[in-house]
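Our next item is chain A:
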Amino acid sequence: MSFWQDPIAVIGQLILDLLHSLNLPEGWIVFIYTLISVVAVASFGLLLVIFLIWLERKVAARFQDRVGPNRAGPFGLLQTFADMVKLVTKEDVVPEKADKLIFNLAPILSLIAVLLIWAVVPFAPGWIGTDLNVGVLYIAAVGSFGILSVLMAGWSSNNKYALLGAFRAVAQLISYEVPMLLTMMIPVLLARGMGMVQMVTVQDTWFIFLAPAAGIIFLVSSIAEIGRTPFDLLEAESELVAGYHTEYTGMKFGMFFAAEFLHAFTVGVLFAILFLGGWRGPGAEEIPILGMFYLMIKGFLGYFVVMWVRSTLPRIRIDHMMAFNWKFLTPVALALLILTALLDKIFAGTALRLPALLGANLVVLALGYWISTLMSRRQAKERTKFKKRPVAKPA
Partner candidate 1 sequence: MIPLSWYLYLAAGLFALGLFGAVARRNAVAILMSVELMLNAVNINLVAFWRYLAPAEIGGQVFAIMVFAVAAAEVAVGLALIISIYRGRKTVAADEINLMKW
Partner candidate 2 sequence: MTVEQGIFLFIGFVILFSAFMMVTRSNLIHAALYLVLVLFGVAVLFVLLDAGFLAVVQIIVYIGAIAILMIFAVMLTRGNVTGEAISMNSVFGWGLLLCSLFGFALIIMLGQWPGAAALAPALPANWNEVSELGVALVSPQGYVIPFEVASVLLLAALIGAIVVARPPQKDE
(Lines give C-alpha, C1' and ligand atoms only; values in the text may rest on other atoms or scores of the structure.)
Protein backbone atom coordinates (compact mmCIF):
# COMPACT_ATOMS: atom_id res chain seq x y z
CA MET A 1 0.00 0.00 0.00
CA SER A 2 1.57 3.25 -1.04
CA PHE A 3 1.45 6.52 0.84
CA TRP A 4 -0.66 8.27 -1.75
CA GLN A 5 -3.38 5.65 -1.66
CA ASP A 6 -3.82 5.43 2.08
CA PRO A 7 -1.78 8.05 3.92
CA ILE A 8 -3.60 7.53 7.21
CA ALA A 9 -2.79 3.82 7.39
CA VAL A 10 0.87 4.46 6.50
CA ILE A 11 1.28 7.23 9.07
CA GLY A 12 -0.59 5.22 11.68
CA GLN A 13 1.70 2.24 11.13
CA LEU A 14 4.69 4.55 11.37
CA ILE A 15 3.53 5.96 14.71
CA LEU A 16 2.75 2.49 16.05
CA ASP A 17 6.22 1.24 15.05
CA LEU A 18 7.79 4.25 16.68
CA LEU A 19 5.86 3.68 19.90
CA HIS A 20 6.74 -0.01 19.95
CA SER A 21 10.41 0.82 19.47
CA LEU A 22 10.26 2.93 22.64
CA ASN A 23 9.39 -0.20 24.65
CA LEU A 24 6.43 1.37 26.40
CA PRO A 25 3.86 -0.84 28.11
CA GLU A 26 0.97 -1.89 25.88
CA GLY A 27 -1.59 0.29 27.66
CA TRP A 28 0.45 3.43 27.11
CA ILE A 29 0.91 2.65 23.43
CA VAL A 30 -2.86 2.32 22.99
CA PHE A 31 -3.42 5.52 24.94
CA ILE A 32 -0.88 7.61 23.02
CA TYR A 33 -2.00 6.23 19.69
CA THR A 34 -5.64 7.02 20.52
CA LEU A 35 -4.66 10.46 21.74
CA ILE A 36 -2.87 11.24 18.50
CA SER A 37 -5.80 10.09 16.39
CA VAL A 38 -8.21 12.07 18.55
CA VAL A 39 -6.17 15.22 18.12
CA ALA A 40 -6.00 14.58 14.38
CA VAL A 41 -9.78 14.16 14.00
CA ALA A 42 -10.65 17.06 16.29
CA SER A 43 -8.25 19.49 14.67
CA PHE A 44 -9.53 18.40 11.27
CA GLY A 45 -13.00 19.42 12.43
CA LEU A 46 -11.84 22.78 13.76
CA LEU A 47 -9.73 23.60 10.72
CA LEU A 48 -12.73 22.76 8.61
CA VAL A 49 -14.71 25.50 10.37
CA ILE A 50 -12.27 28.16 9.19
CA PHE A 51 -12.71 27.02 5.61
CA LEU A 52 -16.49 26.66 5.99
CA ILE A 53 -16.98 30.22 7.19
CA TRP A 54 -15.07 31.50 4.18
CA LEU A 55 -17.04 29.22 1.85
CA GLU A 56 -20.38 30.21 3.26
CA ARG A 57 -19.59 33.89 2.92
CA LYS A 58 -18.45 33.39 -0.66
CA VAL A 59 -21.48 31.33 -1.64
CA ALA A 60 -23.96 33.60 0.12
CA ALA A 61 -22.33 36.53 -1.67
CA ARG A 62 -22.78 34.87 -5.04
CA PHE A 63 -26.44 34.24 -4.25
CA GLN A 64 -26.86 37.92 -3.53
CA ASP A 65 -24.86 39.00 -6.55
CA ARG A 66 -21.89 40.20 -4.54
CA VAL A 67 -18.26 39.17 -4.53
CA GLY A 68 -17.79 38.31 -0.87
CA PRO A 69 -14.49 38.51 1.01
CA ASN A 70 -11.71 39.17 -1.48
CA ARG A 71 -9.07 41.31 0.21
CA ALA A 72 -7.25 39.17 2.76
CA GLY A 73 -5.16 36.63 0.88
CA PRO A 74 -6.02 34.96 -2.44
CA PHE A 75 -9.81 34.93 -2.93
CA GLY A 76 -10.15 36.29 0.57
CA LEU A 77 -9.11 32.94 2.02
CA LEU A 78 -7.40 34.56 4.98
CA GLN A 79 -10.47 36.58 5.91
CA THR A 80 -11.52 34.08 8.57
CA PHE A 81 -8.09 34.22 10.20
CA ALA A 82 -8.39 37.98 10.36
CA ASP A 83 -11.83 37.58 11.93
CA MET A 84 -10.44 35.14 14.45
CA VAL A 85 -7.69 37.52 15.46
CA LYS A 86 -10.32 40.19 15.87
CA LEU A 87 -12.50 37.97 18.04
CA VAL A 88 -9.61 36.92 20.26
CA THR A 89 -8.63 40.53 20.90
CA LYS A 90 -12.17 41.68 21.66
CA GLU A 91 -13.08 42.44 25.22
CA ASP A 92 -14.83 39.58 26.92
CA VAL A 93 -17.75 41.01 28.86
CA VAL A 94 -19.39 38.86 31.50
CA PRO A 95 -22.54 40.57 32.78
CA GLU A 96 -22.57 41.24 36.48
CA LYS A 97 -25.84 39.45 37.07
CA ALA A 98 -24.84 36.39 35.09
CA ASP A 99 -24.25 33.02 36.67
CA LYS A 100 -20.52 33.05 35.91
CA LEU A 101 -19.67 29.35 35.87
CA ILE A 102 -22.61 28.26 33.74
CA PHE A 103 -22.20 31.32 31.54
CA ASN A 104 -18.61 30.33 30.74
CA LEU A 105 -19.33 26.64 30.34
CA ALA A 106 -22.17 26.96 27.84
CA PRO A 107 -20.19 28.01 24.72
CA ILE A 108 -17.60 25.30 25.35
CA LEU A 109 -20.30 22.69 25.73
CA SER A 110 -21.98 23.78 22.52
CA LEU A 111 -18.77 23.26 20.55
CA ILE A 112 -18.05 19.93 22.29
CA ALA A 113 -21.49 18.69 21.33
CA VAL A 114 -20.82 19.27 17.65
CA LEU A 115 -17.20 18.16 17.65
CA LEU A 116 -18.04 14.85 19.34
CA ILE A 117 -20.10 13.76 16.33
CA TRP A 118 -16.89 13.53 14.32
CA ALA A 119 -15.66 10.70 16.55
CA VAL A 120 -17.89 8.26 14.66
CA VAL A 121 -17.74 9.67 11.13
CA PRO A 122 -16.29 7.12 8.71
CA PHE A 123 -14.12 9.15 6.34
CA ALA A 124 -12.97 6.28 4.16
CA PRO A 125 -12.51 2.50 4.49
CA GLY A 126 -10.56 2.08 7.71
CA TRP A 127 -10.54 5.79 8.49
CA ILE A 128 -12.82 6.21 11.43
CA GLY A 129 -12.35 7.42 14.96
CA THR A 130 -14.22 4.59 16.55
CA ASP A 131 -16.90 2.32 15.17
CA LEU A 132 -19.44 2.27 17.99
CA ASN A 133 -22.14 -0.33 17.61
CA VAL A 134 -24.68 2.36 18.54
CA GLY A 135 -23.27 4.97 16.17
CA VAL A 136 -26.49 6.59 14.94
CA LEU A 137 -28.02 6.88 18.40
CA TYR A 138 -24.71 8.24 19.67
CA ILE A 139 -25.08 11.15 17.26
CA ALA A 140 -28.54 11.87 18.61
CA ALA A 141 -27.26 11.62 22.19
CA VAL A 142 -24.44 14.08 21.56
CA GLY A 143 -26.96 16.45 20.04
CA SER A 144 -28.84 16.65 23.33
CA PHE A 145 -25.80 18.32 24.91
CA GLY A 146 -26.20 21.04 22.31
CA ILE A 147 -29.76 21.62 23.51
CA LEU A 148 -28.56 21.74 27.09
CA SER A 149 -25.88 24.31 26.21
CA VAL A 150 -28.53 26.58 24.68
CA LEU A 151 -30.57 26.38 27.84
CA MET A 152 -27.52 27.03 30.02
CA ALA A 153 -26.48 30.04 27.95
CA GLY A 154 -29.96 31.53 28.02
CA TRP A 155 -30.59 31.03 31.68
CA SER A 156 -27.18 32.08 32.99
CA SER A 157 -27.20 35.36 31.06
CA ASN A 158 -30.00 36.55 33.31
CA ASN A 159 -31.44 38.57 30.46
CA LYS A 160 -35.04 38.48 29.31
CA TYR A 161 -34.23 38.29 25.64
CA ALA A 162 -31.65 35.60 26.14
CA LEU A 163 -33.94 33.50 28.30
CA LEU A 164 -36.90 33.89 25.99
CA GLY A 165 -34.68 33.14 23.01
CA ALA A 166 -33.29 30.06 24.71
CA PHE A 167 -36.73 28.74 25.49
CA ARG A 168 -37.97 29.26 21.99
CA ALA A 169 -34.80 27.70 20.66
CA VAL A 170 -35.14 24.65 22.88
CA ALA A 171 -38.80 24.24 21.95
CA GLN A 172 -37.81 24.31 18.30
CA LEU A 173 -34.82 22.00 18.71
CA ILE A 174 -36.64 19.33 20.65
CA SER A 175 -39.65 19.50 18.34
CA TYR A 176 -37.60 18.97 15.22
CA GLU A 177 -35.59 16.25 16.89
CA VAL A 178 -38.64 13.98 16.72
CA PRO A 179 -38.88 13.68 12.92
CA MET A 180 -35.08 13.66 12.75
CA LEU A 181 -34.82 10.67 15.06
CA LEU A 182 -37.65 8.89 13.29
CA THR A 183 -36.07 9.35 9.87
CA MET A 184 -32.66 8.36 11.22
CA MET A 185 -34.29 5.09 12.17
CA ILE A 186 -35.19 4.32 8.56
CA PRO A 187 -31.57 3.95 7.34
CA VAL A 188 -30.90 1.91 10.49
CA LEU A 189 -33.78 -0.34 9.57
CA LEU A 190 -32.58 -0.69 6.00
CA ALA A 191 -28.99 -1.35 7.09
CA ARG A 192 -29.98 -3.68 9.97
CA GLY A 193 -27.43 -2.00 12.15
CA MET A 194 -26.46 1.24 13.84
CA GLY A 195 -22.70 1.14 13.35
CA MET A 196 -21.52 3.85 11.01
CA VAL A 197 -19.13 1.54 9.12
CA GLN A 198 -21.90 -0.97 8.58
CA MET A 199 -24.17 1.85 7.46
CA VAL A 200 -21.77 2.70 4.65
CA THR A 201 -20.75 -0.80 3.62
CA VAL A 202 -24.32 -2.05 3.12
CA GLN A 203 -25.24 0.81 0.82
CA ASP A 204 -24.75 -0.95 -2.51
CA THR A 205 -27.74 1.06 -3.59
CA TRP A 206 -27.77 4.41 -1.85
CA PHE A 207 -30.54 4.70 0.69
CA ILE A 208 -31.74 7.87 -0.96
CA PHE A 209 -33.18 5.58 -3.66
CA LEU A 210 -34.82 3.34 -1.08
CA ALA A 211 -36.10 6.16 1.10
CA PRO A 212 -36.11 9.51 -0.70
CA ALA A 213 -38.93 10.91 1.43
CA ALA A 214 -37.07 10.04 4.63
CA GLY A 215 -33.97 11.72 3.25
CA ILE A 216 -35.85 14.93 2.55
CA ILE A 217 -37.48 14.97 5.97
CA PHE A 218 -34.11 14.32 7.58
CA LEU A 219 -32.54 17.22 5.75
CA VAL A 220 -35.40 19.59 6.56
CA SER A 221 -35.47 18.74 10.26
CA SER A 222 -31.67 18.95 10.38
CA ILE A 223 -31.81 22.46 8.97
CA ALA A 224 -34.17 23.28 11.80
CA GLU A 225 -31.77 21.64 14.25
CA ILE A 226 -28.91 23.91 13.22
CA GLY A 227 -31.22 26.91 13.33
CA ARG A 228 -30.60 28.15 9.82
CA THR A 229 -33.03 30.21 7.82
CA PRO A 230 -35.96 29.56 7.30
CA PHE A 231 -35.89 28.15 10.84
CA ASP A 232 -33.65 30.78 12.42
CA LEU A 233 -36.17 31.85 15.01
CA LEU A 234 -33.62 31.21 17.71
CA GLU A 235 -31.93 34.44 16.81
CA ALA A 236 -34.69 36.40 15.19
CA GLU A 237 -33.07 39.81 15.55
CA SER A 238 -36.28 41.75 15.17
CA GLU A 239 -37.98 39.89 18.02
CA LEU A 240 -35.33 38.66 20.40
CA VAL A 241 -32.24 40.82 19.86
CA ALA A 242 -29.91 37.89 19.21
CA GLY A 243 -31.54 34.99 20.99
CA TYR A 244 -29.78 32.99 23.64
CA HIS A 245 -26.32 34.42 22.99
CA THR A 246 -27.31 38.07 23.36
CA GLU A 247 -24.91 38.60 26.24
CA TYR A 248 -21.93 36.83 24.72
CA THR A 249 -18.98 38.72 23.34
CA GLY A 250 -15.58 38.01 21.86
CA MET A 251 -14.34 34.46 21.66
CA LYS A 252 -17.26 32.99 23.60
CA PHE A 253 -19.63 34.25 20.96
CA GLY A 254 -17.14 32.87 18.46
CA MET A 255 -17.61 29.41 19.97
CA PHE A 256 -21.36 29.47 19.32
CA PHE A 257 -20.64 30.78 15.87
CA ALA A 258 -18.09 28.07 15.09
CA ALA A 259 -20.36 25.39 16.52
CA GLU A 260 -23.17 26.49 14.23
CA PHE A 261 -21.03 26.40 11.11
CA LEU A 262 -19.46 23.07 11.94
CA HIS A 263 -22.90 21.68 12.74
CA ALA A 264 -24.21 22.80 9.35
CA PHE A 265 -21.46 20.95 7.55
CA THR A 266 -21.77 17.95 9.88
CA VAL A 267 -25.40 17.71 8.87
CA GLY A 268 -24.32 17.56 5.25
CA VAL A 269 -21.84 14.79 6.07
CA LEU A 270 -24.41 12.85 8.09
CA PHE A 271 -26.86 13.12 5.23
CA ALA A 272 -24.14 11.80 2.93
CA ILE A 273 -23.42 8.86 5.24
CA LEU A 274 -27.02 7.93 5.97
CA PHE A 275 -28.49 8.44 2.51
CA LEU A 276 -25.79 9.00 -0.12
CA GLY A 277 -23.54 6.04 0.61
CA GLY A 278 -20.84 7.82 2.60
CA TRP A 279 -17.44 7.25 1.05
CA ARG A 280 -18.79 4.79 -1.51
CA GLY A 281 -17.81 5.51 -5.09
CA PRO A 282 -15.78 4.00 -7.92
CA GLY A 283 -12.42 2.79 -6.65
CA ALA A 284 -12.92 3.91 -3.06
CA GLU A 285 -12.35 0.45 -1.55
CA GLU A 286 -8.88 0.16 -3.08
CA ILE A 287 -7.79 3.77 -2.67
CA PRO A 288 -9.14 5.14 0.63
CA ILE A 289 -8.13 8.70 -0.13
CA LEU A 290 -10.64 8.65 -2.98
CA GLY A 291 -13.29 7.65 -0.45
CA MET A 292 -12.42 10.69 1.65
CA PHE A 293 -12.74 12.78 -1.50
CA TYR A 294 -16.18 11.34 -2.29
CA LEU A 295 -17.43 11.86 1.26
CA MET A 296 -16.33 15.47 1.24
CA ILE A 297 -17.96 16.06 -2.16
CA LYS A 298 -21.21 14.58 -0.92
CA GLY A 299 -21.00 16.44 2.36
CA PHE A 300 -20.46 19.73 0.56
CA LEU A 301 -23.42 18.89 -1.65
CA GLY A 302 -25.64 18.66 1.44
CA TYR A 303 -24.04 21.79 2.87
CA PHE A 304 -24.65 23.61 -0.39
CA VAL A 305 -28.34 22.71 -0.21
CA VAL A 306 -28.43 24.14 3.31
CA MET A 307 -26.83 27.38 2.10
CA TRP A 308 -29.11 27.50 -0.91
CA VAL A 309 -32.20 27.17 1.24
CA ARG A 310 -30.80 29.81 3.56
CA SER A 311 -30.38 32.39 0.87
CA THR A 312 -33.66 31.60 -0.84
CA LEU A 313 -36.37 31.34 1.77
CA PRO A 314 -37.55 33.95 4.27
CA ARG A 315 -37.97 33.20 7.94
CA ILE A 316 -41.26 31.52 8.82
CA ARG A 317 -43.49 32.35 11.73
CA ILE A 318 -43.07 30.37 14.91
CA ASP A 319 -46.61 28.97 14.99
CA HIS A 320 -46.28 27.90 11.37
CA MET A 321 -42.97 26.29 12.15
CA MET A 322 -44.38 24.26 15.03
CA ALA A 323 -47.45 23.28 13.04
CA PHE A 324 -45.23 22.20 10.14
CA ASN A 325 -43.28 19.95 12.45
CA TRP A 326 -46.01 18.36 14.52
CA LYS A 327 -48.80 18.24 11.97
CA PHE A 328 -46.82 17.43 8.90
CA LEU A 329 -43.28 16.12 9.34
CA THR A 330 -43.88 13.90 12.34
CA PRO A 331 -46.98 12.07 11.03
CA VAL A 332 -45.33 11.62 7.64
CA ALA A 333 -42.18 10.27 9.30
CA LEU A 334 -44.26 7.83 11.36
CA ALA A 335 -46.13 6.66 8.26
CA LEU A 336 -42.85 6.23 6.41
CA LEU A 337 -41.41 4.19 9.25
CA ILE A 338 -44.39 1.86 9.29
CA LEU A 339 -44.42 1.49 5.50
CA THR A 340 -40.69 0.89 5.30
CA ALA A 341 -40.80 -1.75 8.03
CA LEU A 342 -43.69 -3.61 6.43
CA LEU A 343 -42.46 -3.51 2.85
CA ASP A 344 -38.88 -4.27 3.77
CA LYS A 345 -39.99 -7.36 5.70
CA ILE A 346 -42.27 -8.59 2.93
CA PHE A 347 -39.91 -7.95 0.02
CA ALA A 348 -36.61 -8.60 1.82
CA GLY A 349 -34.10 -10.29 -0.46
CA THR A 350 -36.31 -10.10 -3.55
CA ALA A 351 -35.82 -7.92 -6.58
CA LEU A 352 -39.00 -6.05 -5.71
CA ARG A 353 -37.47 -4.41 -2.61
CA LEU A 354 -36.14 -1.35 -4.38
CA PRO A 355 -39.22 -0.59 -6.53
CA ALA A 356 -41.63 -1.27 -3.66
CA LEU A 357 -39.81 1.01 -1.20
CA LEU A 358 -39.18 3.68 -3.80
CA GLY A 359 -42.80 3.56 -4.92
CA ALA A 360 -44.11 3.77 -1.37
CA ASN A 361 -41.85 6.75 -0.65
CA LEU A 362 -42.93 8.55 -3.78
CA VAL A 363 -46.59 7.92 -2.97
CA VAL A 364 -46.07 9.29 0.54
CA LEU A 365 -44.29 12.30 -0.88
CA ALA A 366 -47.08 12.97 -3.37
CA LEU A 367 -49.77 12.50 -0.72
CA GLY A 368 -47.90 14.75 1.68
CA TYR A 369 -47.53 17.44 -0.93
CA TRP A 370 -51.22 17.18 -1.80
CA ILE A 371 -52.30 17.39 1.84
CA SER A 372 -50.02 20.32 2.53
CA THR A 373 -51.41 22.27 -0.40
CA LEU A 374 -54.92 21.47 0.80
CA MET A 375 -54.05 22.71 4.27
CA SER A 376 -52.46 25.90 3.03
CA ARG A 377 -55.45 26.55 0.78
CA ARG A 378 -57.79 26.13 3.71
CA GLN A 379 -55.68 28.46 5.78
CA ALA A 380 -55.70 31.00 2.97
CA LYS A 381 -59.48 30.78 2.87
CA GLU A 382 -59.68 31.40 6.60
CA ARG A 383 -57.34 34.34 6.25
CA THR A 384 -59.52 35.99 3.65
CA LYS A 385 -62.58 35.82 5.87
CA PHE A 386 -62.75 39.45 6.72
CA LYS A 387 -62.79 40.26 10.40
CA LYS A 388 -64.02 43.62 11.46
CA ARG A 389 -61.27 45.43 13.26
CA PRO A 390 -61.68 48.63 15.23
CA VAL A 391 -60.60 51.53 13.11
CA ALA A 392 -58.09 53.86 14.69
CA LYS A 393 -59.72 57.16 15.44
CA PRO A 394 -57.77 60.38 15.15
CA ALA A 395 -57.21 61.72 18.59
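Of note:
The working rule: a contact is a pair of C-beta atoms (placed from the backbone, for glycine too) under 8 Å apart; a residue touches a chain by one contact, two chains touch by 3 or more; residues count from 1.
Selection criteria: all candidates are chains of the complex that A comes from, given by their letters.
From a predicted model like this one, the values you see are computed outputs, not experimental measurements.
For chain A in this complex, the touching partner among the options 1 or 2 is candidate 2. If you check the complex, the residues on chain A that touch candidate 2 are 27, 102, 132-134, 137-138, 140-141, 143-145, 147-148, 151-152, 155, 167, 170, 174, 177, 194.
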